[in-house]
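Shown below is the structure under consideration.
Note that one protein chain is taken out, while the other chains of the complex remain in position.
For clarity, chains are labelled A, B and C in written order, and residue numbers in each chain start from 1.
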Amino acid sequence: MSVQAFLSEISHTDPTALGRKDFQTDQEIRWCPGCGDYAILAQVHKTLPELGIPRENFVFVSGIGCSSRFPYYTNTFGMHSIHGRAPTIATGVKVLRPDLSVWVVTGDGDALSIGGNHFIHAMRRNVDLKILMFNNRIYGLTKGQYSPTSEQGKKTKSSPLGSVDYPFNPISLALSAEATFVARGIDVDAKGLGAVLERAAKHKGTAFVEIYQNCNIFNDGAFDYLTDRKLKAEAELRLEHGKPLRFGLNGEKGIALDAQMNPMVVDVAAHGEDKLLVHNEENAALGFFLSRLVAPEFPTPVGVFRSVTKPTFDGMMEAQLEQARSKSKGGGVQRLLDAGETWTVE
Amino acid sequence: MSVQAFLSEISHTDPTALGRKDFQTDQEIRWCPGCGDYAILAQVHKTLPELGIPRENFVFVSGIGCSSRFPYYTNTFGMHSIHGRAPTIATGVKVLRPDLSVWVVTGDGDALSIGGNHFIHAMRRNVDLKILMFNNRIYGLTKGQYSPTSEQGKKTKSSPLGSVDYPFNPISLALSAEATFVARGIDVDAKGLGAVLERAAKHKGTAFVEIYQNCNIFNDGAFDYLTDRKLKAEAELRLEHGKPLRFGLNGEKGIALDAQMNPMVVDVAAHGEDKLLVHNEENAALGFFLSRLVAPEFPTPVGVFRSVTKPTFDGMMEAQLEQARSKSKGGGVQRLLDAGETWTVE
Amino acid sequence: MENSTAKSTTTFESVAIRFAGDSGDGMQLTGTQFTETTALAGNDLATFPDYPAEIRAPAGSLAGVSGFQIHFSSREVHTPGDEPDVLVAMNPAALRANIADLRHGGILIANTEQFGVKNLERAGYTSNPLEDGSLSNYRVFPVDITNITLRAIADVGLNQRAAVRTKNFFALGLVYWLFSRELTHTEQWIQGSMAAKDPLAAEANLKALRAGWNFGDTTEMFAQRYEVPKARITPGRYKNITGNEATALGFLAAAELSGLDLFLGSYPITPASDILHSLSKQKHLGVRTFQAEDEIAAIGATIGAAYAGGLALTTTSGPGIALKSEAMNLVMMLELPLVICDVQRGGPSTGLPTKTEQSDLLQVLFGRNGESPIPVIAASSPGDCFYTAIEAARIAVTHMTPVVMLTDGYLANGAEPWKIPNMAEMPRIPVKFHTDPATFKAYARDEFLARPWAIPGTPGLEHRVGGLEKANITGNVSYDPNNHDAMCRLRAEKVARIARTLPPCEVYGDAEGDVLVVGWGGTLGALRAGTERAREAGHRVGHLHLRHLNPLPDDLGDVLRRYRKVLVCELNLGQLWFLLRARYLVDAVSINKVQGKPFKEAEIARAIIEHAGSKA
Partner (left out) sequence: MENSTAKSTTTFESVAIRFAGDSGDGMQLTGTQFTETTALAGNDLATFPDYPAEIRAPAGSLAGVSGFQIHFSSREVHTPGDEPDVLVAMNPAALRANIADLRHGGILIANTEQFGVKNLERAGYTSNPLEDGSLSNYRVFPVDITNITLRAIADVGLNQRAAVRTKNFFALGLVYWLFSRELTHTEQWIQGSMAAKDPLAAEANLKALRAGWNFGDTTEMFAQRYEVPKARITPGRYKNITGNEATALGFLAAAELSGLDLFLGSYPITPASDILHSLSKQKHLGVRTFQAEDEIAAIGATIGAAYAGGLALTTTSGPGIALKSEAMNLVMMLELPLVICDVQRGGPSTGLPTKTEQSDLLQVLFGRNGESPIPVIAASSPGDCFYTAIEAARIAVTHMTPVVMLTDGYLANGAEPWKIPNMAEMPRIPVKFHTDPATFKAYARDEFLARPWAIPGTPGLEHRVGGLEKANITGNVSYDPNNHDAMCRLRAEKVARIARTLPPCEVYGDAEGDVLVVGWGGTLGALRAGTERAREAGHRVGHLHLRHLNPLPDDLGDVLRRYRKVLVCELNLGQLWFLLRARYLVDAVSINKVQGKPFKEAEIARAIIEHAGSKA
C-alpha cells in the first residue's frame, strides 16, 4: 500500500488543540541537572503547538550525544539514530514524505565532527529540514573531550596540554554550504530562542539554528561572557533585518567597515548611524561577514544571519516526479518489461 | 629505530639538480586522450623541481577518481588510497613527518562528495598540506554522474531529467573552513596555474587550489565560457593582492559594491577606479565575497583568494612535544610504570 | 542477399565467439547486436562482456582491450563458454590479450591494417604474429578490415575518423555471414535507433555491415559457413537482459506488487552504478532516486525512507558495504524493511573494481559489531536478479528486517535471453501499516516475530526508536541485562524463522551419490555445466545452488549428508565452504579461484571427476 493511499484513509488530529504538555513524554529525562538542554527542550515544546501541524506529522531525528537524546523527551515520531548521520535519515524521511515536518537535533560533535559532511550536504541541497545544533563546545556524552567548536588551547581529557585545533565557525560553514536559513540562539535566552525557532520552523528549506548551550559538567560557563546579565548588553549584537548593526546598553555602539573592509566597533554618535552596516538577511556575503564577528573583539551576533527562499530539494524532486508522471504513457512495470528488443519463441 | 635516528643516518639527494623529467614515471598514463589532467600533471612536474626540496621528501596522496591516479605518474613517494580519505592520510604523514612536503590530489567528487568532511577538517586545523582539487564538475571514473559541483539541471546518467542538487562553491567552503591559502587555477592556463601552484607549494599551512579541469568525455566544454580565447578577457577576473578588481580586454570593467553591499560590475572610467573594490588576500570575508562572483553574471575570479599565515597544526603539535620533552624528568616508560600507588610483596 | 552464397555449410551444436578490440572499437555494441540476432534465430545463449578498467585506456594498449563473448547453441547453454571457437581481433593488443583462450583449431579473424610496427609494439609484440608462425595452432584469416570498409563506405562522405569507426560493422557482417545469420535485425536497428541520432553514420554502418557479409560470401578465403540449429526453448516472449537491468526491474516490480513507493539511495560505484542509472529513469513510476554524498548518506536516507513507509533500497559494491555496515546495524536494530543490494567486485580494498568475485559473503553476514543477524540472498543469473530482487523485498517487508541481496560484476554486466514475466501472474506482496493506537506496541511481534510498521503521520502512534537496546514489546530504551540477552536471541530467531517459509532444497541431477556440488550466486551456469559433464562421464553428481544464504534452508544438512563428497565451488577463498563446515560439520572441499573471472565449465567438471574418483 502506498503512503498516499494510506494517508487518504486516515484523518489527522486537530493541531489547534495542542499545548506544550502534548509534546512531553513519560520518559525520565537523563540530562544532568542544570544542563542547558532543558531550556532548549522547553522552548521547542512551546514552539511546536504553535505551528498548526498535527502532532503525528512531526518527526525528530537525532544522532548520538547528550543533545541527541532529545527525541525521547518529545512526544512525536522520533529516531535516536547513529552518530553524525541524522541529516541523512531526515533527508530520506522528507524526500519520501514532504507532508511531514522533519527536524534534526544534533550537537557540535555530532554535526560538525563525524557528521560534518552530511551537515553541509543537507544544506547545499536545501532539503526542508530544521536543524537544531546544540553547541556546548564539548563532547558531553563521552565525558569531556574538545570538539570542533572548542577554542584553541582548551584543556580537556584528550588535550591535557591544550588543544592545538582551531575551531570551526558553524555559522560561516552553514552559509558557505548555501543554507537558506541560518540563525543563532542561546539556551537561557528563552525569548530570543523562541523567536528564532519559530522562524526556522516556518522557513521552507534547510533551516540551521546554532544554539549556544551550557554543559555545566564538562564546559561550565562557556557562554557566560554572553549570558551574564552584566555583560550581555556589550557582548550581544541582536540582528534585525534592515536595521543598522547597533549594540550596547542604549545602542550606543555600532559595527562599520574600515578602509580594509574589515569590521570595526564604532561609537554611533561620533561615527554617524548612516555609516553603520545595515543587516540584510538576503546577502550571503554579509551574513558571512557577520559570522566573523567573534568575541572578545566583537559583540556576538544573535538572531537570523540569513533567510532567503529557494526551491527545496524535496519540492523539486516531487515536481520532477509529477512532471514525469504527467508525461508518462502509463502501463506500469509491465510496459518496461515489454520494452526494447524482444523475440518470441513458439 | 625512530625516524629521527633513521634520517640522521641517511643523506638526502641534491634538489638543485632536479628537472621536470625526474618527476615522470614509467607507468603508462591511463587518462583519456585530451583530458585536462595531462596539463595539470605537466604544471606540477614543472613546479616541483623549482622548490628546492629533495625528491624523496615529496609525498603525494590521492583518493579515488581519474584525478586520483595522479601519484602513479609522479616519481615521488605516493599513495593512491581510498575514496575521499586522502586528507586524513596526508595529515598522518605530515604530523609524524614535518620534514616532508605533503600533497593531496583529489577530484570534485573525491574531495567534496564522500570526502567533504575530511576536506574541511584538514583546513580547519591548518595542517601543512597542499590540496589540489581537479574540478571537472563530474564523476569521471565512474563514467559520468553529476558531482557536488555540477550545475543544477545537469543531465547525466544518474539525473536523466536534470539534477535537482544545488552545487557547492568550493572556494566559499574552503574559506569558511578557515583555510589559510585558497586559490583557483585552470588546466589550460599554464602560466596562471604554475604561479598559483608555486605559491601554494611555498605556503606554510593548508593550501587549497581548485583547478578547473576539462573532462572531455563526460563533461566536455564545462569551462569553455572561461577558457575560450574570445571570451576570456570578459569572463576572467585575475586577482592581485592590493590591486583594484578590474577585468575586460583593457581592464575597462571593475567590481564595486552597490548600496545593498552586493557586488556590481561597473565601467571603471564612469565609476572611478578609487571606488572599485581592492583585493586583499588577508581578508577572509572579502575572499568569501569574491567567491560569490559566479558566471555568467560576474567574471570568474582566478588566482589567490586568500593567503594568511597562522601556526600550522603539525608545527604546534611538534612544539607541544618539544615543550613536554623539555619539561620531562626523563626515565622513559619505566617511570610511568613505577608511578602511582604501588606496594611490594616479598 | 542472405541466401546468395554457394559455399557449403557445416552444422554445430554449440559455438562461442569472442569479439575483441580497442575500447574505441565498439566491441560491446557488436556483441550485443550479434546476441540479439542469435536470440531471434532461436538459439539458447549466454554472453560475457569484458570491459577495460579505464575509461579510455591509451589506444592500442593491452589495458584498453574490450571484449565480448557469446556462446550459443541448439541445446541449453549455461555459460559464455570456456574457450571461444572464434576470435575476432581488431588489433594486436586484442589478439595478445585473448589468443590464449582460443580453442586449438579455432578461427581467428584479424584486422591486418592494425598490425603495423607501432601497434605491435604497444601490444608488446616484437614480431608480427600473423606472419611469424606463432599462430599455427589456429585457422587464421587475416583481413584488411579497415581499408575494405573505408572503400565500401567512401561515397557516404564521412570524415576519416568517423569512417574508420564503422569497421566493427564490417566485422559483424562477416561473422553474420560465417554463421549463416540474417542481417535483418541489425539493419533495422541501424535504420531505426542509429539513424535517428546520426543518419550519415547509420548509412555508413549499414554499408559496412553488408560489405562484411559480402566479403565473406565472395572472397576465396572463406570456404565454408557454419550453422547452429535452433534450441528447444520454453515458449514465450524473450529479451536480453543484464543483471543490473533485471535488478532494477525487480525492485520496480516489487514496488508495484506491494503498492509501496520505491526509494533508492545510492552512491555511484562500479559495478553497481547502472542500477541507479536505470531507476533514475523511472520517475514516472513514482521512483525517488537519491544520489547521496557517500555510501553512509545513501543508506541513511534509505533508512529514513523505510521509516517513512517506502520500499527502501540502497545499492553498492563491496567497499560501500564496508562503509554502510554501521547503518546496516542500526536498521537491523530498528527492524525496518530495507534492501541492501551488493554487486560484488574483485577485492580486497579497491582490488580489481571492474572484475567479478564472490568475496563479500562473510562481510555481509558478519561485518557488524555485536550480534547482528541480517538475511542474505543471492541471484544466480542475470535474469534471476529480477526474481531475487522481488524476493528480497518480500522478505524485508514481511519480516520487517533489512535484507542483503548479493549479485556480482559478472551477473551485473552479463546478459542473457530472458523470458519476459507477466506482472499479472506474480503474487502480490502484502503490506500493512499499523493504525490502531490502542493495540500499538512498537516492538510487539507477529508469528514471524516481525514488529509493526508504524509510519509517521499516523495519529496516536507517536513513538521513538533508536540504536540503543530496547525493551521487549514496548521498544523503550532498556539497560536490563536479561532483556538484552532475550532481545539478541529474539532477533536471531526472527531471521532463523524465515527458513520456515522457504521451499526445500532443489538438487539438480542425482539426489544422492558421489559428489554434491554446492554453489551460490553467479556461478550457476558453470556449476550446472560442469555437473552435466561429470554426469555424462558416469558419475553420480548433484548440484545444489543456494539462493538463501541466511537463513540456510532447513533441509540443507540432510541434503549434504546424502553425498560422499561435498564440493563448495566459489569465486573466493572458501566463504560458503566455511559457513557450511561451521553449520553442519561437513568435511566439504573448497573449489575456489580468485581471478576476477568466472569458473570454466571444464574446471568444475575436472574437480568433480577428481573427487568422485577418490573413494576417500
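A few remarks follow.
The rule is short, and it goes like this: contacts are C-beta pairs under 8 Å (C-beta built on N, C-alpha and C of every residue); 3 or more make two chains touch, one makes a residue touch a chain.
Since we're looking at a predicted model, the values are computed, not measured.
Hidden chain, full complex: it touches shown chains A, B, C.
Contact with the omitted chain, checked across C:I99, C:L260 or C:A322, is made by C:A322.
Within the full complex, the residue among A:N75, A:Q145 or A:N283 touching the omitted chain is A:Q145. Of C:A59, C:L362, C:M423 or C:A602, it is C:L362 that touches the chain left out of the display.
Interface note for the absent chain: among B:H45, B:H118, B:R137 or B:R184, the touching residue is B:H118. Within chain B, the residues in touch with the undisplayed chain are 1-7, 10-13, 25, 27, 54-59, 61, 64, 71-72, 75-82, 85, 87-97, 99-100, 117-118, 121, 317, 320-321, 323-325, 327-328, 332-334, 336-338, 340-346.
Not every partner is drawn; the one left out touches chain C at residues 53, 63, 317-319, 321-323, 325-326, 329-330, 332-333, 344, 346-353, 355, 357, 359-360, 362-363, 365-372, 466-469, 479, 481-482, 484-485, 488-489, 491-492, 572-573, 578-579, 581-583, 585-587, 593-597. By the touch criterion stated above, the residues of chain A touching the omitted chain are 28-33, 35, 64, 66, 80, 82-84, 113-114, 116, 139-143, 145-146, 148, 157-161, 163, 165, 217.
As a convention for this text, only the chains that are shown with their structure count from here on.
Separation between the centroids of chain A and chain B, computed from CA atoms only, is 29 Å. Centroids of chain B and chain C (each the mean of its C-alpha atoms) stand 40 Å apart. A separation of 44 Å divides the Cα centre of chain A from that of chain C. The residues of chain C that reach two or more other chains are 283, 293-294, listed in rising order. Listed for chain A are residues 117, 121, 317, 320, 323-324, each touching two or more other chains.
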